[in-house]
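Inspection log for the structure reproduced underneath, given as structure tokens.
Every protein chain except one is present and positioned as in the full complex.
Let's look at subunit A:
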Amino acid sequence: MHIVVCIKQVPDSREIRIDPNTNTLVRQGVPAIVNYYDLHGLEEALRFKDEVGARVTVISMGPPSAEKALRQCIAMGADEAVLVSDRAFAGADTLATSYVVALTVEKVAEEFGPVDVVFCGKQTLDGDTGQVGPGVACRLDYDQLTYVEKVVDINEQSRTITVHRHLEDGVEVVQTQLPVLLTVLAELNKPRRASLPGVLRAARYKPIVWSTNDFSNIDRTKIGLKGSPTIVSKTWVPEPRKVNTEMIEGPTPQAIAAEVTKRLWSSEAASRLGWS
């Protein structure tokens, strides 16, 4: 069983700021982390590896500094990490990114053995599109299972996988054939903390780096800015909603709570909800 986990290094969303002039994210000086959802994909792959054995390869497209994110995955227990990095990839939208990521999965399959499962996070914290995972699945011609909140079973004999998909109106239980690409939710699991031997291995580890020259069959019109038809015509920051805030004070917490309850019951919202 060979599992590929796609990760992206993103600015830590807890410390994100927006440039008021350009309305874009300020990435400078913001700590970089592994995209939150991707870590859940990695954790699921590692659990499978721990339980029944599997080879786990982590891949990422990004600048050289993304090596740090890949090392974190090695620390957690991934076997190999590949960084696809080239200036020619810069400016890629989701279409161009999925093209390069799909090529990378194919090359990983060539070099380290056929791929059975690909994990992606459901979306990234910085782009929030959720398009790259499904895009990669289409290009690889794999079945895609999105919004996965539970992997029930991966059966190597019958080459099937059964998962729970979290939909707006319920949970869908689906089964399909391998190879497959999953985009996963945070509900899937709780990512582990790396062990000390893992951390030491990561400190020594040098990720494999591939540039455009390492892909013999790459179509240069499909990568980077050139391969990205997306046009950002306008970005703006929504006006903060103005709310009339009133401080409710009282001699004791109980008195404050009683006053708040009273106000709530007599409010417009309560009557609209049919509470009073």
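Going forward, a contact is a pair of C-beta atoms (placed from the backbone, for glycine too) under 8 Å apart; a residue touches a chain by one contact, two chains touch by 3 or more; residues count from 1.
Keep this in mind: contacts and distances are computed from a predicted model.
Peer 1: According to UniProt, what is the chain that's been left out of this complex called? Choose from "Nitrogen fixation protein FixC", "Spermidine/putrescine ABC transporter permease", "Aldehyde dehydrogenase family protein" or "Extracellular solute-binding protein".
Peer 2: UniProt lists the chain left out of the view as "Nitrogen fixation protein FixC".
Peer 1: Please identify which residue in A:P64, A:P197 or A:G250 touches the non-displayed chain.
Peer 2: The one listed residue touching the chain not shown is A:P197.
Peer 1: Identify the residues of subunit A touching the omitted chain, counting contacts across the whole complex.
Peer 2: 31, 193-197, 199-200, 203-204
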